[in-house]
Each structure stands twice: as structure tokens, then as C-alpha cells.
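Part of the complex only, each chain left as placed.
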Amino acid sequence: MKVAVYRKEHFNAAHRLYNQAWDDAKNQEVFGLCNNPNFHGHNYELVIRVCGEIDPDTGYVIDMKYLSQVVKEKVLKRFDHKNLNLDTQEFKHLNPTAENIAVVIWDLLRKELREDLDLKIYLYETERNYVEYPVQ
Amino acid sequence: MKVAVYRKEHFNAAHRLYNQAWDDAKNQEVFGLCNNPNFHGHNYELVIRVCGEIDPDTGYVIDMKYLSQVVKEKVLKRFDHKNLNLDTQEFKHLNPTAENIAVVIWDLLRKELREDLDLKIYLYETERNYVEYPVQ
């Protein structure tokens, strides 16, 4: 009787898409407007999905207040109102695409949850572009 | 060639999170504001997902008007504008968390649908907290 619970959080950040191994022309060709040297930004909507058995005492899969607190501590403090390229260790040498940000957030949260709980991340860069990780 | 169809319905209800086996202090510690003795409430958004083959005569997996009618009859009549703890049999002795409500709704609807159709429930307690049942 497995249930998945979803918690939606958000953060605002600046970023620039950029491959350090490429010259400017190649970066411009591949990333276009997203390669603007002075950065641009987004309101990221972050959805955390945790899947497990219902605890018969609480009726919860996981306490949403606890989950929200963990996300604030481990993800939002790190990325909210930051420049992902300049202000974070994680994206010093990793291109901050939505795909890569989702994987990084999964790595940050995976270690905070009990092993029997499955974790999945949805990250909305805009209302029209979003990603899901992992998928089988 | 299986397709899943989704139908969104909603109901408004009052509830209180509460474990009858625990004393007040323990209930307060675990459920916090959600344990308010005089209840609080939500606009529940309910999404029903039904998965099956397309009927070549109708082009439908299931007639959405029929599905909506079943949900009204079996779920909304029971829970809409009700106090889940006091006005329903289902939650007399079961804590009305989003997880448990989703399981109860699945049980109510499962018996109304043909066996070859898969059923899944999504229940939004708020825009930021929601659940999915069942998951493999």
C-alpha cells in the first residue's frame, strides 16, 4: 500500500548556460539567449516526491513539515536568491541546466531520507519547461 | 495502445489530524496546527486517473461524463461540505490525512470500474501538498 507524497517549494536564482571547454561562438550557437554573459534568472518551482508505506500511527508517509524543513535547510539556503554559477560549489564546473540542477538536488536530499523511501525531483524552470529525475 | 484519462473534481471539507490512541500532548507534538480540536479545512482537488485501451467505437477509454457521475455519487456526496472526522463512517477511526483519504477514495471507486481498467488517485490538500495512490 505505497503512497507518494509531493511537496512544492520554490527559489529564485540567476544562472548562465555555458560550457567552459567551448569558445564563445560555440556557446552562443548552442545556448543562445541562455548564454548571456551577465546572467538571467528564473523562479524555480521545485516539487519533491517521496514514496513509501503509510505509517499506521500517523497516517503519514513522511511528515510534510519535516520534509519542508529539510528542503529549506539543504536546498533553498544554498540556491535561493543566488547566482548558481558564481555563488555555489555545485555549479562551479557543472552547467546549471534544469536537468543538472534536478540531479544535484536529488543528491542533496537523498542522503537526508530513510533508505526505504523513494525520492523523485520535478523542477520547473518556467511554466513551459520542466524536468523529472530519476526516471526508469 | 493504452491511454490514461484524467478527471479533476473537488470537494471542501473540515478535518482534524488526531490519533485516538495518543494523549493530547503527543497529538499536539506530532500534528501541530493540524490537531486543532475545533477542526480546520481544505479545498480538496481530486484527480482520478483511469488507464485502459481506447474503445474503437467511441474513441474513449471511459466516458468522462460517466466517470464524473460515479465520482459525484460515490465520493463527493459523501465528503463534500462535510466534517471528515464527525460526519463520515470512513474516518470515524482512521486519521484523515491526505494519504488515508486517497486510499479510501480509491477503495470507493475501484469497485465501480471494469476490472480491465487501472485506477489511480491524486489528491491535493493544498497547492503545495498532495499525494498519489497507488504507486508500484
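Order of writing sets the chain letters: A and B. Residues in each chain are counted from 1.
Keep in mind that, in the parts below, a contact is a pair of C-beta atoms (placed from the backbone, for glycine too) under 8 Å apart; a residue touches a chain by one contact, two chains touch by 3 or more.
All figures in this text were calculated on a predicted structure; none of them were measured in a lab.
Participant: Can you report how many copies the full complex contains, not just the 2 shown in place?
Facilitator: Counting every copy in the complex, the total comes to 6.
Methods note: only the chains that are shown with their structure count from here on.
Participant: Calculate how many whole Å lie between the centre of chain A and the centre of chain B, each centre taken as the average of the chain's C-alpha atoms.
Facilitator: 28
Participant: Which residues, counting only chain A, touch chain B once they are in their complex?
Facilitator: Those in contact with chain B are residues 1-9, 49, 51, 54, 57-61, 63-65.
Participant: Per the contact definition, I'd like the list of chain B residues that touch chain A in the complex.
Facilitator: Answer in residue numbers: 17, 19, 21, 30-32, 94-100, 102-103, 127-136.
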